[in-house]
Every structure is written in structure tokens, then in C-alpha cells.
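Every protein chain of the complex appears in place save one, which is left out.
Labels run A, B and C following the written order; every chain starts at residue 1.
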Amino acid sequence: MSVNGKPKLAMYWAAACGGCEISVLNIGEHILTVDEVFDLAFFPCIADFKTVDVRGYPDGYIDVCLFNGAIRNSENEEMARLLRKKSKILVAYGSCAYEGCIPALANLTSKEATLETVFLNNPTIDNPDRVLPQPAYSVPEGELEIPEFYHTVKALDQVVDVDYYIPGCPPEPHQVWAVLQVVVAALLDGAPLPPKGSIVGAGDVAVCEECPLEKREKTITRFYRPYEITPQPGLCLLEQGLVCLGPATRSGCGALCPQVGMGCRGCYGPLPGVEDQGAKMLSAIASVIDAGEAGMEEAELDRVIEEAVATIPDPAGTFYRFSMAHSILRRANDSQSDKV
Amino acid sequence: MTESFEPVIVGFLCNWCSYRAADLAGTARIHYAPNMRPIRVMCSGRVDPQFVLKALREGADGVMIAGCHPGECHYVNGNIKTLRRYHLLKRMLKQLGVEEERVQLVWASASEGKQLAEAVDRMTEQLRALGPLRWPERVLGEDGRGANGHEAFVSAIEPREEVAA
Amino acid sequence: MNHKPMEEARIGVYVCHCGTNIAKTVDVAEVARWVGEQENVVVARDYKFMCSSLGQDLIESDIKERGLTRIVVAACSPHMHEKTFRGACQRAGLNPYMFEMANIREHDSWATDDRAAATQKAKALVEGAVRRVAHHTPLEPLPVEINPNTLVVGGGIAGITTALELANAGYHVYLVEREPSIGGHMAQLDKTFPTLDCSACILTPKMVEVGQHPNITLLSYSEVEKVEGYIGNFTITVRKKARYINEELCTGCGICEEKCPKRVVDHVFEAGLGYRKVVYRPFPQAVPKYPVIDRENCTYFLRGKCRACQIFCPTKAIDFEQEDEIITFQVGNIVLATGYDLFDARRIPQYGYGRLANVFTSMEFERMVNAAGPTGGKIVLRDGVTEPKSVAIIHCVGSRDKNYHEYCSKVCCMYSLKFAHLVHERLPDAEVYNFYIDIRAPGKGYEEFYHRLLHEGTHFIRGRVAEVTDAARQPGEEGKLIVQVEDTLIGKQRRIPVDMVILSAGLEARHDSREVSQLFKMGCDFDGFFVERHPKLDPVATMTEGIFIAGCAQGPKDIPDTVAQGAAAAARVAGLIHLGTVMMEPVRAYIHEELCSGCRICNTLCPYNAIVFHEDRQVSEVITALCQGCGTCVAACPSGVISGAHFTNEQIMSQIEGVLWDVRRNGNGKQPTVNIQQSTANVQQPTVNEP
Partner (left out) sequence: MKYGYYPGCSLEKNARAYHESALVVAKRLGIEFEETPDWNCCGATEYFAINALAGYALVGRNLALAARQKLNGQGNQLVAPCSACFLNLSKTDHYMAESPELAEKVNSALAAGGLSYEPGSVRVRHLLDVIVDDIGYMTVAEQVRKPLYGLRVAPYYGCLVVRPDYQHIHDEPEYPLCMDGLLKVLGAEVVDYPVKTHCCGGHMTQISEETALEMIRRLLKSAADYRADVIVTLCPMCQLNLDAYQEQVNKHFGADYHIPVLYFTQLMGLAFGASPKEVGIGKEFVDARPALAKIQEEPPQNAKQKRSRPPKGALPMPSMLSHHKGGGQ
């Protein structure tokens, strides 16, 4: 602990949207307690710190670092390593740091394709010279460098050792506050911390447990995209043909999305004992599709089932919306591209 | 294409039909490609899509799921669920850049040793033509040691930190 | 996720030579040496015959002396010797489920000649088993009590035999028959080959015995509608169709049948060759004796008039208001003896059945030669009067033919010989031609019967008949049926003009056998015959515990074989009843209730309705006794809270890692040779982790 006796808190964003920072501020008046208890050591979103300041800290200087965002480029990775070194407790905060989240959907394609889409092919792009970002560029003043864009988006624990995980996109404020309380109790009063590697700020049972919608036996003949139907209120969305990842997702959010008619997107990640959230949801959903039965001719069987599953137009994007980087395969096969 | 590449196939065979079909193929001394490595499950319905991904992730070039014919399932209709999952999984694997030939669902009753052997031969041939998949080194660029979840990933990086810092 | 066993596993691995069966193709010594170096492996040996008592002793002493906690045997299929080695473990005090088998014989050494590849595969299979067994947990078999009552479905000679055997042993039997009377096909036959016993004479006493037996509840004109439960505890629902006869009042006098003014062609018992009344008993010796009103043809039901039967019935037993009755009862075992259908000869149009009047099926001929049949036993043409001067009997109609059934129907040769004999006997001047592919007479006294027919003067022409036609070419053919055939013994095409043709139709599975197999939740093969547990060693059991099969439902067979199988099924059932309790494999699914979110994905997946949902607690539960262990729900549960004993995710994931030992790490095992272009593209790129 530092001179003034307050534990040091850091929060950093890598490939992220900024929502995680907002979620910390969203804890309301508790933020005053945070300020009271902690000394900010690094928090670029709300205070002016420089990387060089951090480099100057002794190793382990920061007590708790909430690291959000995925590892998208060399700068993200460098900062992850730096903060790991300088922090006693490194927390993968939010879905991106935990399991890749939306940035990791880029793992379904290649680095080149991503860059081309962003810098050349989007309808709003005006880039007549077809300039793509270069890691190094010479100007009269000297050599300029920008971080290198990686081929594969990674979760934080795929580059450094991580102590705890807080899932959610973003984590729910009440969960954030609950976790902070545990940390504060540990730092100030020596209360025990959960075992290393724990997932905190989330439940161990699926979202359905918290979801008030009525669940019945499931037989689904086809799926709809959210705009195609207006769900019947009070009834489980999945049964109505709206893909809901609730059954395959950790609770903790309070089932907010299903309650407003939007199927769970899966941001709290897989349940304990599940390695691959997408594969599990795929298995569950396909199992209850009511298409094809024993006794049908094989060709007919294939046809009706194919027709039913075709109503899910983007299975990978649907089932791995948040967990691509942490899925079993981690990315799409793209053996023609380079591997950075 | 590739020379003398021998694909490795993980086969999930159901206890009642296809595992027995493979037994029968052996008993009848039907020779077929030794490339498929069978894993017994009670029913093809037990094949969690995670198993298929796991096998690919661990370096298999292909996965064969084999069950009883539709309508002949020992567990009445477990294989129909397999078929439904297979169709959806196939669509997803396509997005993940896994060629269709690499994950196949075949039906073989306990008496169809020959058909199962032929399916293995056919798939082996298709994968030979397609070339290796070998996910750890060719897709993820891992050196392969351990290759077991992120610990291995981390341990492979950690020593180089000094260089970066 | 790393799949590490919970406690320290001390694994013993035994690689079997199986004489030379494995050792010839797999370098067993190398496999044993190699696996000895793997994690957790304490002992690794290769041995000539692991299944021998010495081989088993080896395992037992190693468990005791070396403190092994898990055993792997790399040998034949677990379907051969899993039980054997589990027994060895148990004798040495190790829970038998701490054992795993690697199949390096059927799946490896017998399937290839490539020694290097076979050895590599053997290592993979053994490593898979080693990794898997490290995650095994001790399991206890589940005891299940056996209800001593038995359901027998089908009242032909197979079902009758099973029912009587069990009933005479003192056990209660429910015999369910679809038709109004028991007796089955055997009741339709005239004589039986090769002894020429009168079929009805030997069958009817058994039918009567069934009807009167205190231990048999006979439910005729009834069908099983629902089967719930599992071995020892089946609940059966039967629909007893309305006969429109009050069985308590009916004396079986037959006056109703006599007075009924309407007759229709009898397509069932008389095979379409004769007629029956609308209120009828299929045949005079029917058991039970009560008639049935055929609702579809009854004038009263069609037009609301007639009631002749009601008017004349002396005991007022006709009851037009009667309704189907639903009966439920409990049994411990089930025997399916549902019989066969005769191949429909109309499916081979070039043989002319249905077009050419004097082409008959074998079952029509059986009825014709039967003294109780439509012609009183006279052999005549379709006009009912003319005796044929020449008769052609065509074998293998619908059998041994890729267009219809590839299999041999087993009985047709013999009954065709019997037909030839009966024609000679009744019409001594008639010429009889048997057109055959091969004469199959493997049975006691069968070949001798064939020789007898050769002496009786039957013409045997070897060749498959091309067609039966009435298109005459030569004057001698006018007005005849001409059988066109290649006589393969003389290598010539022949045209044989005859008066009558009999098509020896094959036996096929019941048209609804697939639905029946689904009703009883057991398997049937491509042809629709029920699948036995083992084609050689367990031909009466099925893959479903507590369900047995007998007779032609399992495959074509003659009467002696059918009777033997019927009795065998009874013996198997009696054995189970005598035991009182059976131990079931503990391969079952289990829901961790505290982690179940109640999403109800699994609720509709179980074919055995073993998963129930508790509304109050909002969780699902697997009823262990109903679960058959398929694991479909385990694979489907999106929360991963259903585990399948002995096939857990951990066990299978570890096995996947094991079988891929050589491709998941560099430097071990052979590497793929990649084409040069691709490999440069891949190899020269920096790897992921280099900064």
C-alpha cells in the first residue's frame, strides 16, 4: 500500500467500447465510497494518467486493476503485460477482457478482410488512394509507428495471467458494487478473497433462473429474427422462436433483455462446466427443433431439418456473439492468411 | 495436392449400431483406412457439439459421427436429435471455415460393417485430397506443446515478456 | 479447461496379443513399452491372452500388489470381454467401473495390414482409454425388481408356445392377439412338411390349452396401444376392440353366423380364396369361440337395418352398442411374437397374379388343399370346377431377389415340395413342375423329403422364371399359362404351358413392424424384422432389457425353429422372474438440481419420459429407473448441469485428447507432409505470440 495508506485502483481499456467504464460510474453514489477507499493509480477515462507514469511504478504497486477490452493489437498486449506486472490483482472486467466479446467476432474473418472493410469497402469510406494503416511510416521528422493490428482477437487471459473475471457487457452496476465491496473488505479488513481464477459478480445458474417469463416444454418449428414477430408477453421467448441464449448463459444480470422482449444475447458467458457456450446453445436449440421424425425418408428428413435450421441465418454470430475468443476453436480457419 | 498426408479422424460411434458395425467390419476382416480412431458413446445423441469442436481443436483433420439409421435408433429417436444438431453445426462450421467434408454424419446399422468401412475409406480419401486441418498449428499458430486451453497459450508467451518490456 | 483427474490415478495397462490376432499386425510390445511412459501409468504389460484365467490373474495380483486404482485392457471389443475384465477388477476389490477397454482387435488389427499404422492407431486408442479411465468414478449397478407377469404379443405358434411354457411354469401371462382368434398362420396351413402332419390337428389342442389355462389371460381382437416403463416394471395399455358380442352371454353356438345374410371375401384367414359371413369366427376351432361382427361390412352398421344375428341369437349376446375397451396391466417382461406377412405377389406383375385367373399364391393353395377350405380340399382352377392337368410351382417369389427381398425366406422350398406332393396325391395324372434356384432343404428329414418328391415324378427345372403369360405362340400353348424360364441345367430357354401356377411367395416382416418396434422401443432392421441382441449367441433377447422376440418376427423360419425360439424366450423370461431382481448398468443421466435453471430444454427430449419438471421448484429431474442412459439430454443441456454417468464430458473430452496424442503435440508421432506452396505460406509467417 502506498504512502497515504489507500489501496491503489487502476482501470484500463483495451479494445473496448467504453461501456465498462460507464458501468463503474453507474454504481451511483457508491462511487464516492470508491473514491474514499481507493487512490486512483491509472484510469485514463476519467483522470489524466500517462503510460509512462505506470512504467514508473514499482512492480505490484497497483492493488486492483480492472482491465476491460479485448487484445486486438500490439498496444493492447503491451498494456496488458505492463499492468499485469504492476498489479497485485488483475481483473478481466467485462465481456471483452473475459472472452473477446464483439471485437472477437472479427475472428470469423481475417485481418485483411477486416481492414479492407473498415478502410476501403464501407459505403461511407472515401479513400481513393486505398491507404491502409502501416505499422511504421517515415515522415521528415522521423519514423512513426502505430500499434500492429493482430490477426486474432484474444481475451485478456490469453496473453497474461488473470486473477478474477467479471462478466457482462457491461457488468451490471449492482454486481460491480458487490465485487468492489468484497475487494474493499479484503484489502482493508483482511477478509478472504475468492480463489484465484474465480468468476465474480455473476451467478452459477443460467439466466432462466432469474427470468420471470413462463417456461413450458419446448418444440420449435422455426426461428424468427427479432423484427419479424411481436412476442407474446409473459411467455418464454425461445419457445416462440426467438433465439434466446438465456439457458446457456450465467445469470447475474437479472434477465433484463428477455423481460423487454429481446432474447438473451449471452454476454455473461458460459456456465461452469461448459467449455463452449456457442456449441452448447447450438446443441440445445437444435435438439428441440420440431422437424423431422424417425420413419421419414432420409432425403426428406434432411430437407425438413435443413429448412428449419436455415431460419437461423448466422449461427456463429448468434451463438458466439460474446464468446468467440474463448470458444474451443477461437477463430475461423483462415489458413491462407498470416497468423498474427 | 499433398503427398502421403494421412488424415486423422476421430469417430464417435454409437454403442448399438455403428460401434458394432465397426466390430463386424473387423470380424469380417474388411480392410479399411486405419485413419479413424473410434470413441464409443451410448447413442449418437450423446455427441455434444463441443466434442466435435474439441477434436478439431486438438488437431484432428476430421470428425465422423456414426449412428443407427433414422428409425432404427436403439433409443428410438436419439439419432434424429443428432441429425438436427449436425445440420445446424454444419452451417456454423462453414462460417468457421471448416470444410463440409471434415465433419460427417453417417448411418450404419450393426450389420453394416462394410458400409461403415466404406464410409471411413471415402472420408479418408476426401480428407487426403483436402489436406491437413491441424487446428493448433495451422489456424492458431501454436507450437502445439500442451495445446490445452489458455494455460498453454500463456506459458508459451510468458518467457518472451522480457523482450517486450 | 484441463481435464485432470481428481485424485492420483494409478493405472495398469494390459495389451493383449490375442494369440496372433492382434500381435501379428500391432507391435504389442512397443505399445506396452510406450504406454508405460505415459502419465499415471504404473504398470504396462503385454500378454498372450488377457482373457485367459492367467491373464485375469495378472490384473488381479497387480491391483493388490501394486495398488492400482484403474485398469485399461487393450484387446478385443468391449462387447466381447468388458464383463470378463470388470469381473477381474471386482475380484481384486476394485470397483468394476474403474476399468476401460481399448478395442485394438476388431477396430484395428483386423481392419488393416499396415503394421506401422495399426501400431500407431493402437497407441492412440490405448492413450484414449488411459486418459478416460483416469476420470472414471466408482459406480454401483442399479437393482430392479421383476414383476412376475409377462406380456406375449401375438398368438401364433410362437406366442402360444411362449405363453404355455410360462403358464405351465406357474407364471401369469397376458397373451394379446390382433385377430379374433389365436392360431396365426399355422392355423391356415393344411399339412406341415416334411412329416405331413395335419397342421390344425397338432395346433388346436394347444390353442384350447391356452384358452383354458388359468395362468393365461387371453386378449384376442386386441392391440397394444401403449408401453411404459422398463424391465421388471412395464405398464401396458391394450385396446380390446369391440366384437359387438357379449362374451358372457355368447355360447359360441354359431347361429348368428348361419343366419347372417351377407358374405364377403375373407382376405385374412382364407387368403382371399373364400368367403366368410359378416359376423364370423375365422374358423370353426377358433379360440376364443366368440364371433366378431365386421363393422365395416355389416348391413346394420351401414344402413341401420337387418339385425338378423340379433334376432336369432338364443342368448341375446349381440350387442351393437358395445365399445372398445381399454385395459391396463403391469408386467415385468415382454415377448414379441408378431409373426410375418406373406409377400404380396402382385408386386411382381410379370408373374400375373391378380391378372391371370389361374395364378395362385401359396397361401391360396394352402387353403385350397385344406379339407376345411373353400374347395373342400379339391384342387381346381379359379372357375371352381376344372381340375388342372399341369401345375407349375414357382419358388423364391419375392425372395432372393434384389428388387424385393434379398434374403431367403427359408420355408418356401419345403412347402413347395409339399405342394408338389399334395398335387401328386390328389391329382395323380397331373404334371407338376417346380421352378427353383436352389433347393434348400436343411432340416431333419427335409433332404429325404426332397428325394421322395424326385421319385414321385415332379419335374424340377432350375432357373428363375422370367414371366408367366397367357400370350400363346404355338398351338399347344393356346388357353394355357405359359411359364417362360431359362433352364440353367440344359442352358436353354423353355416355355412350359400349364393350367395352374402357384407362386411360392416369401415371408416378409409385418407391414407395421416398424411402428411396433417404436411402440416397444426396440430395434428393427432394414427388412423390418426385429433385431436380436446377438445374431448367434442371443437370438431371442433384444437390445432393450426385458423385451424378447420369438418366431418369424425375428426373421423367416419354419415351425420347429419357431417353437424352439418361443420356448427359449419363455426360458429367458422365467429365468429373470426366478431371479426376482436384476442389476442394471448404472449408465444414467443425473441433473444437478441446484444448478438447474428450469429452462426445460431437456423436457421433450427423452423417449422414455424419464425427465420430469417440478413446477414448484422450477427444476427438472431424471427418474433414474426410467432413464436408459442414451445421453441425449446430457448433450443438449445448455447449462451443462446434466451429467451422464460413465460417459461424462470430462471422460470423453479426455479420451479425445488421448486419441489425438500424436497430432496435438509436436515431435511425437508422424507429422503431415504439407504441400510446399501451402507450407511456405504458413511457416514463414510470424506466430501469434511473437511481439
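Things worth noting here:
The rule is simple: a contact is a pair of C-beta atoms (placed from the backbone, for glycine too) under 8 Å apart; a residue touches a chain by one contact, two chains touch by 3 or more.
Since the structure is predicted, the reported quantities are computational estimates derived from the model, not experimental observations.
Counting contacts over the entire complex, the absent chain touches C.
Of the candidate positions C:61, C:328 or C:350, contact with the hidden chain is made by C:350.
Considering the full assembly, C:374 is the residue among C:78, C:159 or C:374 that touches the omitted chain. Taking the complete complex into account, residues 265, 272-275, 344, 346-350, 352-355, 357, 361, 374-375, 380, 382-385, 467, 469-473 of chain C touch the chain not shown.
Rule of thumb we're sticking to: only the chains that are shown with their structure count from here on.
Averaging C-alpha coordinates per chain places the centre of chain A 53 Å away from that of chain C. Chain centres here are Cα averages; for chain B and chain C they lie 31 Å apart. Residues of chain B in contact with at least two other chains: 48-50, 54, 71, 73, 76-77, 81, 85, 138, 140-141, 153, 157, 164.
Contact of a single residue of chain C with at least two other chains is seen at positions 1, 514, 518, 605, 632, 635-636, 649, 653, 678, 682, 685, 687-688, 690-691.
Taken together, the chain B residues at the contact with chain C in this complex read 1-6, 8, 10, 16, 19-20, 22-27, 29-34, 37-43, 45-51, 54-55, 58-61, 68-69, 71-78, 81, 85, 109-111, 117, 131-132, 134, 136-138, 140-149, 151, 153, 156-157, 160, 163-164.
Looking at the complex, you find that chain B touches chain A at residues 48-50, 52-54, 56-57, 70-71, 73, 76-77, 79-81, 83-85, 87-89, 91-92, 95-98, 107, 133, 135, 138-141, 150, 153-154, 157-158, 161, 164-165.
For chain A in complex with chain B, the residues that touch the partner chain are 77-78, 81-82, 85, 108, 152, 155, 157-161, 274-276, 278-280, 282-283, 285-287, 289, 291-296, 298, 301-302, 305-306, 308-310, 312, 314-317, 319, 327-335, 339.
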